[in-house]
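Yeah, one chain of the complex is gone here, protein chain that is, but the others are all in their spots.
Just so it is clear, A and B label the chains in written order, and each chain counts residues from 1 on its own.
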Amino acid sequence: MNESRGAILERVRSGRLGAPVESRPVLPTPIPTKDSSSLLDRFVQEAETVGAIVHRSDRRELSVEIVLRVLGDAGVNRLISWEPNDLPIPELTKAAVDNGVQLVSPPTPAKAKTISREWAAMATADAGLTGAVGGLADTGTIVLCSGPGRPRLTWLLPPLHVVVLHSSLVHPTLSAFMEECGELFRCSSHVAFVTGPSRTADIEQTLTIGVHGPKEVHILLVDHDCNPIKESEAAQAATGSGETGDRMSKNDLVQ
Amino acid sequence: MNSPLMSFQQRVSHALADGQLRVALDRTTERFTLKRVAGLASLPDADVVRDRARSIRLHTLSRLDEYLEQFEANVTSVGGQVHWASDAQEANEIVLDLARSRSVKRVVKSKSMVSEEIELNQALISGGLDVVESDLGEYIIQLAGETPSHIIAPAVHKTREQIGQLLADKLGVPMTDDPVEMTATARSALRDVFLQSEMGVSGVNFGVASTGSLAIVTNEGNASLTVTAPRIHVAMMGIERVVPTLDDLAVMLLVLARSATGQKLTVYTDLLTGPRRGDPDGPEELHVVLLDNGRSRLVGTEVGEVLACIRCGACLNACPVYQQIGGHAYGSVYSGPIGAVLTPSLDREGPWHELPEASSLCGACREVCPVRIDIPRMLLALRAETVRSGKANQWVRIVFWLYRIAATKPRLFRCGVSVVRQLTRMFFVNGWLLRLPSPLSSWTQSREFPVIASRTFSEEMRDREEGSGDE
Partner (left out) sequence: MPETIFSVQLFATCLVDAIRPAAGLATLRLLERLGVKVIVPSGQTCCGQPAFNSGCLADARAMARYTIDLLEKSPVPIVVPSGSCSDMIVHRYRELLADDPAYASKAERVAARTYELSQYLSDVLKVQDVGAQCRRTITYHPSCHLLRGLGVRSAPSQLLDSIADARCVSLPGAEDCCGFGGTFAVKMGELSSAMLNRKLDAIVESGADTVVACDVGCLMHIEGGLKRRGSNVVVRHLAEVLVESE
C-alpha cells in the first residue's frame, strides 16, 4: 500500500513538472438578498418546483398543529424522530405521542453496533421528523446533519419526511452556505443536502418518485422563536466540541 | 479492463441491427437533451460558471499530488482510512481484505464507475460475498447479468417492456410496463438489502481536500442509504476526483447536476466526513480507496485533460455516434466520446485503437461539456498516436503519404486529379459511381460517390486567365 502511495504521487508529480499551475478566478459571489422575504419566497417556490410541500408558520402553536395535521393526513402510526432537543420545536414529539402516534426511539450509540437489527424495526416507521441546519433558496434544498441526537435514517427510511426549518437559516445559494457554514463539516460526519423527494429516471428517463428515500417531503418553514440550541451545529464547533459529554446526558434524557 | 470478444466494427454492426436498442435510445436521447438544455439555461451566467468549473478542475490537476496528500491527511484526521491502489487488482484486493477481516458477508453497492472499471463486483463475488447493486438502473442490469451502457443511466439501452419482463422473470412479480410499479417493486426488494448488509460500497463524486469530506450524489437516495445503514463503508475514488475546498465543491455540484439531468441540484448530495462520532447510525469505519489504474501517467500529457471529466454523461447524450450505437458497442465501461478518449488512455495495451476513430469530429461533445473538455482534440491526438506507433491501417498511411506528395506539387496534383478522373469516368452512371472497390465500398454501400468534374475549378481558372490574356 505504501509502495503504491509513493509511486502514484511520484508519477503525478513528475507529470505536472513544468505544467502551469492554473489559478482559479474567484467568481463574484452572488450578493445575498438583503430582502429576506423575497429570499424565502424563492425558497418556497424552488422547493415546490422540485416536489416538496412547504408550509409556513409564524406561531409555535400553529407549527405544532401543522405537523400533527400532516401526520394525521398521512395516517402515520409509527414515527421516528430526531431527539426533542435537536428539533427546533422540542414539544413536537410529545404532541405527536399525545395524538396517538407511536414514537419509535432510535438505538443509543452504545447499542447501535448491531445497527441492522435495531433499525429493522425503524424501517417500518411511516414518517420521519427532523429539524434542518439550513435551506438553500436558489435550489429549494434543505440541509440536514447527523449527530448524536440526529439519526440519519430518519430522513432516509420512511416514506414521509417532515422537516422543520427556521427561516433565518435560509441561504441564497449552495456557495453562500458553504462559505458561511464550513465549520459544520468539521463536527458533523454526514451533512445531507436534500432537494425534493427521492426520484429516479432509470427506466426510459421517465420520472418516478420515491424510489429509495421518501416519496413525500413536507417542509415547515417557521418564523417564530425556536429552540435555539441546535439551530446550527456550526456555533458549537466554533466554541470547541463538547460532543460526548452533554450528548450522552441528552440521550439519557430522551430515554 | 476486459477485452471485448467481438471487434469494434462487429459490435457497431450488432448495435445498429438491434431494433430494441434503437427504440430505447430514441426514446431517451431526446428527453436527456431537453432536460440538459433546460438545466443549463436556468443558470443566469452559465458560461461564467462553466469557465470557473473548468479552471477549478485544471487547477486541481496541476497540483494534484499536493491536494491528494492534503485530502489523505484530512480524511485520516477525522478518523477515516485511505488506501492507495495502483491498479484494479490491488484495489479489489484491498476491498476483499477489508471484507474478510471484518467477517462481512453481504455488500450493498451504490453506482460507482470506478468499481465498474475495476470489476469489483466480480472480484467480491468470487471471493464468496453477496453483492447487490442498489441504484435502480444498476439493479436492473445486475438482474439481467449485463454491464452499464451509460455513465449516469446504466439501463438506458433497455425499453420499459424489457425491464418489466426481466423483473417478472427474476422476482416473480406480475409483468408490467409501468415504471412506477417497477420502481415500487425494486424499492421493497432493496429495503432488506440495505439493512442487512455489513458493508456498503459507493463511488465518490468529489473528495474535498480541505476537509476530507466525500461528496456523493444520487437522485434515488440509494447512496445515502448505502453510506448510512451498513457498519463499514468503503468509498471507491479515482485519484483525479479531488477538489480543493468546499467552495470549489459547490461550483462543481452545480454544473454536475445541470449537465447530467438538468436539475439544479441532485436530490441527495451527501457529504461524508469521517465515520460516525457518537451518532446512533452511520458507518463505524470509513475507508477510501484511491485508485490510479493508469490515471497518474496521463497528468501533463496531451490527453491529460480527460482527468478533468466529472462523469456527467452530457457528451454521451449529445453524441450522434452514441445515439446510434449506445454504450455497449464501445466495449468498455466508459462509453461515448469521453469513453473513446478515456479507455485507450487508461489501458494503453488494450485493443482500443479503433475507439478514437468512431467519431466524425462534429464537436457536439465539446459544446455540451460543463468543463469544456476538448474531446475532439484528444481524439485527434490519439489517432496520431496510433499512426506513430504503427498500429494504424497501412493503406491509410500510404494513401496520405502519396496524397501529400501530390498536394505539395501542384502539377503532380493536377495530373493525379486527371488520372482519377479518367478512372472514375469509366464506371460512372449519370455522374455518380454506384459501387467502389474495398475499402471504399463501405461508402457506396449506402451512398453514391461523385465523379471528378469534367473541368476542375483550377482548369476553369486557367482558362479564365488565358481568356483574359487574349483580350
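Everything that follows uses one rule, which is that contacts are C-beta pairs under 8 Å (C-beta built on N, C-alpha and C of every residue); 3 or more make two chains touch, one makes a residue touch a chain.
On a predicted model such as this, the values are computed, not experimentally measured, just so you know.
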item: Shown chains touched by the chain that is not drawn here; value: B
item: Of B:Met6, B:Ala73, B:Leu171 or B:Ala384, the residue in touch with the unshown chain; value: B:Ala384
item: Listed residues B:Val114, B:Ala364 or B:Met378, member touching the removed chain; value: B:Ala364
item: Residue of B:Val12, B:Ile56 or B:Leu271 in touch with the missing chain, whole complex considered; value: B:Val12
item: Touch list for chain B against the chain that is not drawn; value: 9, 12-13, 16, 320-321, 324-325, 357-364, 366-367, 377, 380, 382-388, 392-393, 396-397, 400-401, 403-404, 406-408, 410, 413, 417, 420-421, 432, 439-443, 445-450, 452-453, 455-462, 465
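Here, only the chains that are shown with their structure count from here on.
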item: Whole-Å gap between the CA centroids of chain A and chain B; value: 32
item: In the complex, chain B residues that touch chain A; value: 24, 27-28, 31-32, 35, 48-49, 51-52, 55-56, 58-59, 61-65, 68-69, 78, 83-86, 90, 94, 134-137, 140, 153-156, 159-160, 163, 179-180, 182-183, 186-187, 190-191, 194-198, 208, 211, 213, 219-222, 224-225, 227-231, 239, 246-251, 253-254, 261, 263-282, 284, 290, 292, 296-301, 304
item: Chain B-facing residues of chain A, complex; value: 1-2, 4-5, 7-9, 11-13, 15-25, 27, 46, 50, 106-109, 112-113, 115-116, 119-120, 123, 136, 138-141, 146-148, 150-153, 156-157, 173-175, 177-179, 182, 185-186, 188-206, 208, 210-214, 243-244, 247-248
